[in-house]
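Following: one structure in C-alpha cells, then a few remarks.
Heads up, one of the protein chains got dropped from this complex, but the rest are sitting where they should.
Per-chain residue numbering starts at 1, and chain names A, B and C are given in the order in which the chains are listed.
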Amino acid sequence: MIKKVLVANRGEIAVRIIRSCREMGIQTVAVYSDADRCALHVLYADEAFHIGPSPSTESYLNIDNILRAARQSGADAIHPGYGFLSENADFSARCNDAGIIFIGPSPYAISTMGDKITARKTMMAAGVPVVPGTEGEIDSEEEALRTIEEIGLPVMIKASAGGGGKGMRLVKNDKEVKSALRAARSEARSAFGDDAVFIEKYIESPHHIEYQILADAHGNVIHLFERECSVQRRHQKIIEETPSPILTPERREQMGEAAIAAAKAVDYRGAGTIEFIVDKDLNYYFLEMNTRLQVEHPITERVVGVDLVKEQIHIANGEPLKLKQSELKQQGHAIECRVYAEDPDNNFMPAPGKVTHIDIPYGVGVRVDGSIYEGFEIPLYYDPLIAKLIVWGKDRTEALERTQRALKEFKITGVKNNLKFLERIIQADGFVQGDYTTHFIDENKDFLMRNDPCDQNCEDIVIVTALMEYLQKLEKASPKEMTALKNNWKDFTRVRSVFRL
Amino acid sequence: MIKKVLVANRGEIAVRIIRSCREMGIQTVAVYSDADRCALHVLYADEAFHIGPSPSTESYLNIDNILRAARQSGADAIHPGYGFLSENADFSARCNDAGIIFIGPSPYAISTMGDKITARKTMMAAGVPVVPGTEGEIDSEEEALRTIEEIGLPVMIKASAGGGGKGMRLVKNDKEVKSALRAARSEARSAFGDDAVFIEKYIESPHHIEYQILADAHGNVIHLFERECSVQRRHQKIIEETPSPILTPERREQMGEAAIAAAKAVDYRGAGTIEFIVDKDLNYYFLEMNTRLQVEHPITERVVGVDLVKEQIHIANGEPLKLKQSELKQQGHAIECRVYAEDPDNNFMPAPGKVTHIDIPYGVGVRVDGSIYEGFEIPLYYDPLIAKLIVWGKDRTEALERTQRALKEFKITGVKNNLKFLERIIQADGFVQGDYTTHFIDENKDFLMRNDPCDQNCEDIVIVTALMEYLQKLEKASPKEMTALKNNWKDFTRVRSVFRL
Amino acid sequence: MSYQVKLKDRIAHVEILSRQKEQLLVSVDGKEYALDFVKIGKGSYSILYQNKSFNVELIPINGIKKYDVNTFKNSFEVEIIDAESKYLASRKQTQDSDDEAVITSPIPGKVVKLFVEKGDTVEAGQTVLVISAMKMESEFKAPKAGVVSAVNVSEGQSVDSRQELVIIDFH
Partner (left out) sequence: MSYQVKLKDRIAHVEILSRQKEQLLVSVDGKEYALDFVKIGKGSYSILYQNKSFNVELIPINGIKKYDVNTFKNSFEVEIIDAESKYLASRKQTQDSDDEAVITSPIPGKVVKLFVEKGDTVEAGQTVLVISAMKMESEFKAPKAGVVSAVNVSEGQSVDSRQELVIIDFH
C-alpha cells in the first residue's frame, strides 16, 4: 500500500494531487525548482525537495534529481501529473528499476502510444477506427500519391514523432503534394531528428472528443464517458464540457467501447484518455492516447462522481476497480474554463508577474483548482495555466448560466489573464447552441475580442474613483517619494515614445 | 415572471440568493443597515438600499423600510432568506398587500406552523406522528398529571409560543411536576407574553432529522430526503449531513411521506423543512416546520443535484415543479460545517472584528458559501455565522476524509473562529461511526476541547518565526513608532494585571 | 546575540547563528536548526526544516512583541521578551500583588450595562459591566475588592477587544 507519494510536478495539478493524497492519509512530497520555492505545492505538501534551477530541463525534467528526492524522502510512489515526465517511458522504467511505484502506465504502453505510427497500427489491429490514410510511414512520393488517390483530398501530412503542429502540412490540391511532403520531412527532421511522416485524410469541421478510461492490473477496463474539447486556440484547449452536446446515446456507447478496446490493445493500466476526431456526421476516428491524467479531468469527476487521482492510486496499489461500467452515469453537465496568465488583447502574450489580488468564485456548483495566491509571483519559466474553473449544472443551460456567473465573480489582478475572453466564449452563439468545431475561436474572432460596453455613468465613476485614489496617495506621499516624482518628471523633459509589441 | 428580487437579509444567505438570481438573469437588490455598508451582499448585488441603523430591529426587521426599498427599486419579489422576517406571517401578508411576491409560503402556513400547539393539532389531524403528550394547551394541573400518567415520565413542559429553550422544563419524577409547570408558565409569560404550555414525552437520546420539501401552487409536493442535524450546541446546529447515517431505506421513505403529508396539511407552497425527533429505535415524531430555506440547505442541493433557491423562484412564479419524486435520488454523501466567529476556548464567546486573512479550501468536492472578505469588519450586531463549508464524497467515508482535508486548508485570521473545533468533531469516534445524538457535543467535551499536539520542532519553529518577524519589524520601525513603543513602556511601570473573562 | 521568547509557560533562549539569504541557522535552547526560511507575505512564512514544510502565520497583538501564531495544526500566543518585559517581570516577582486590575474585553462589543462610577468601592466577584456582542451578553467582574480608579466607557458605547474599560485599584 502506498504510504508516501512524491509529486513530480508543479502548479495546480501538483496541489490537486496532494489534496487527494491527504484525503487518503498518504504523506506527500513536493519537488521544486529555484523559481518555485514559494509555489503553492511546496507550501501545501508535507515535505519539499529542491531539484534544480528554474528551467524545467534542469529540474522538473531531471529524472536523476527527482529519483534522488524520492529516495531521500522515502517515497514509495511517484505521481507525474500531466506534462513534464508524465508521458516519458524512460521515466516510468527508471521508477520501476528504482523500486518506486510509477502512478501511471507501463513503459510499453507509453511508448506504443507515444509514437503516432505505432499507435495507429496498433489501433487498426484492435479494430479501432483511425483517420483514413497510410498504415505506416511513407517510403516514397509514389506511395504518397497512391494513398492520396485512395482517400481523396484534402489530406494532412504529419510527422510520426510530431506534436504542437510541427512537421504538419495540409494539402488541398494535387500540385502541392510533392513540395508539402518534402517540407514536412525536413521540418520533422530538424524538429524531432526523425523525418518519418504519414498521411491522413483531413477532417474539415472536426470535433475533438476524448474518452476517459480507467484500467486496473486485473484486466478490467471501463470508460467514464466523453469530454468535448473543441474550443481550442493554436491546439491549446480553453474550455471543455461533458456530456458533448453533439453525441447521440448510441454513438456515445460505441465510442466508449472503442476507447476500451484501444486501452486493452496496449495492456493499459491506470487513468488514460483516448482522443477522437469526430466529423459533422459523427464519424469518429482515433487521434491519439494521452497516457496520463488530463488537465480537464475534473469535469468527468463531477458528472460521474469519482476522484480520478484516488482511482489512480488504488490501481497503482494493485486493487481491482470498484466502479462497474453498468453503474456509471453522467449526472448533469460540467464545464471547465482554463484560466491562463496571458493577454488576449495583446496577441495572447503570456503574462507572468505578481498576483496582487484574487476574488475566487464560490457557492453552488462551483469548483476551483488553482496554484496562485495573493502576493505570489507567477514564474516566467512554465505553462501559463494558473487556475481552472469547473462548474456543474443540472443540465447544459444551467451549467452555462452558472459558468457566466462564476466568471463574473472571478477576478485576478496584477497579471493579465483571459477571464473576460472566457466569458465571451460562453456568450458566443455557437457555443451557447453547442454547435462548434475546433475552428470555433478563429470563426468567432470578432465577437470574442469585443469588449463589454461601458456607459457614461460607468466611465465617469471609474474616472472619479481613479482621481480620488490619486488625491489620497498624493496626500500621503512622503517628501522622499515627492522628490522621486519630481526626478521622474525631469527624465521626461526629453520627449520619448514607448513602443510595445 | 419575477424580474427583480429584493433580498431582505444579509450575510452568506443574501449572497447565496443573489448568486442564483444572477444565474437566472434576475436583477438583485440588497438592503443594508449602518453596520453593513461594506458587507459582501451590498457589494455583490446590482442595487443597494439603506434601511436603517445597525440593530436589526431598526433595519432587517423593519418591514416599512424594506417595503419602501422594494417600491423604490421596482422589485417585483422579496426573498426573506432565513431568520429575520422569513417566518413572519405579517411580513408575508404585507408583501401580498403591496403587490410584491413574497418568495415563501402564505401567512396562513407560516402562522399555523409558527404556533407549536396549533401545529401539533394540525399534524395529529393529518396523521403525522407527534411526540406523545397533550393535544392542546394545559388548562389545569390535574390535566397535566393525567397526561403524564398516560405517557409516562420523563416529560418536557414547553411554552406554546416558545423557542430557544425558554419556557422549557424537563420533569423526571412525579414530585417535580407542579413546580415545573408553574415555573414554565411564568417564564413563558415574561418571555413571550403568553403562558400557554403543553406537555410532551421527553425523548432520551434523540436524533434531530429534518426533511426538505418543495411544494408548488398546483398541489404538487415532493421531499428531497433528510438531513441529519444532531450535532448541536445549545440548540444551535454545527454540523449537518445527508443521508443520515442511522436511517434505513424503509424508514427514510416513511418519513418522507410524513413530511409531504405535513406540508399538504397547511397548503404549503415553496421550500420548507419538517423537523423530526427520532429515538434510538427509529421512532419518529414531528417536532416543527421551518417555513423557509434552512441554513443547511446546500447539502441537499449537493446530493440531489438541485438549486433550491431557483426552485423557490420557479414556484413563486407559479410554475409547476419539474422534479418528480420517483426520479429523485441521493447521490453520494454531503456534510456541512458551520463556521462561526466565536472562541471555543473561551466559552464560545462571539468574536466580531476585522478579518485580516482568509485561506479558503478549494478543489474536488468542496463548496464554500460565505460573506466575509479580507479587510471586512464582522459587525457585532448579528449572527456569528460567517461561512459554510459543504463537502461531498462518493460515500460517507470519503466525505469525512474530504471534510478533514478542507477544514485543515481553511484559515481565517484576525477573528477567533471554530474551525479547529469543527475539525475535532469530524475526528471524534462517535461522529466517525455515525452514531451520535443531540447530546454528542456535551458527551464528547473533553475530546472536542483538546488541542492538537505540537512537538518540540514545531514549537521551536514557531518561536524562531515570531522572533524573526519581531526583528524585522524592529528594524523597520520609524522613529515615531519607537517613541510610541517607549511611551508604552512608561505606561507599564505601574504593574497591572489584565483580566479577561 | 541571544533572545528570549515565551510560548505558553516556556521561555526559550534563541540565538541566531547565521543567515545567508533563505538559509537561517539558529539555536533554540541549545538545539541547532538549519532552516530554509522565506517570507511569502505579510506576517506569513514558509519554512523547510529537514525538508518538512511548515507554514507559519503571525498576527501582531498591540505592537510588535506579541503575536497570535497559526501553523497548519496549532495556534499559539508568542511573546518576545526584551529589556522592558524583563523589567516588568522582575518587578512583578518582587511584589506581593498587583497594584491594579484593568478590565478589558477579549472581543469587540457594546457596553449594555455599566454598574460602577469612578471612586466606587467594589467587592471581589461584583459585576462591573456587561458587554453584548452578536446577541450574546457577557458579564465582567472585579477579580478582587478595590476602588474603581477609572471608567473609560459609557453605556451604549462600542468597544474594541483589549481596550481598557474599567480600572480597579487594590490599595
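Details
Keep this in mind: contacts are C-beta pairs under 8 Å (C-beta built on N, C-alpha and C of every residue); 3 or more make two chains touch, one makes a residue touch a chain.
Remember, predicted model here, so these are calculated numbers, not experimental data.
Shown chains touched by the hidden one, complex as a whole: A, B. Screening A:F84, A:F198 or A:Y382 against the full complex identifies A:Y382 as the residue touching the chain left out. Of A:S140, A:N173 or A:N451, it is A:N451 that touches the chain left out of the display. When the whole complex is considered, the residue among A:D174, A:D429, A:D442 or A:D460 that touches the unshown chain is A:D460.
Although one chain is not shown, part of chain A still touches it, namely residues 341-343, 346, 349-353, 356-357, 380-384, 408, 411, 413-414, 416, 420, 451-452, 454, 456-470, 472-474, 477, 485, 488-489, 492-501.
Although one chain is not displayed, chain B still touches it through residues 29-30, 37-38, 42-49, 72-73, 373-376.
Assume only the chains that are shown with their structure count from here on.
Taking the CA centroid of chain C as reference, the farthest chain centroid is that of A.
Centre-to-centre separation of chain A and chain C, using mean CA positions: 49 Å.
Inter-chain spacing, taken between the CA centroids of chain A and chain B, is 41 Å. In chain C, the positions touching at least two other chains are 52.
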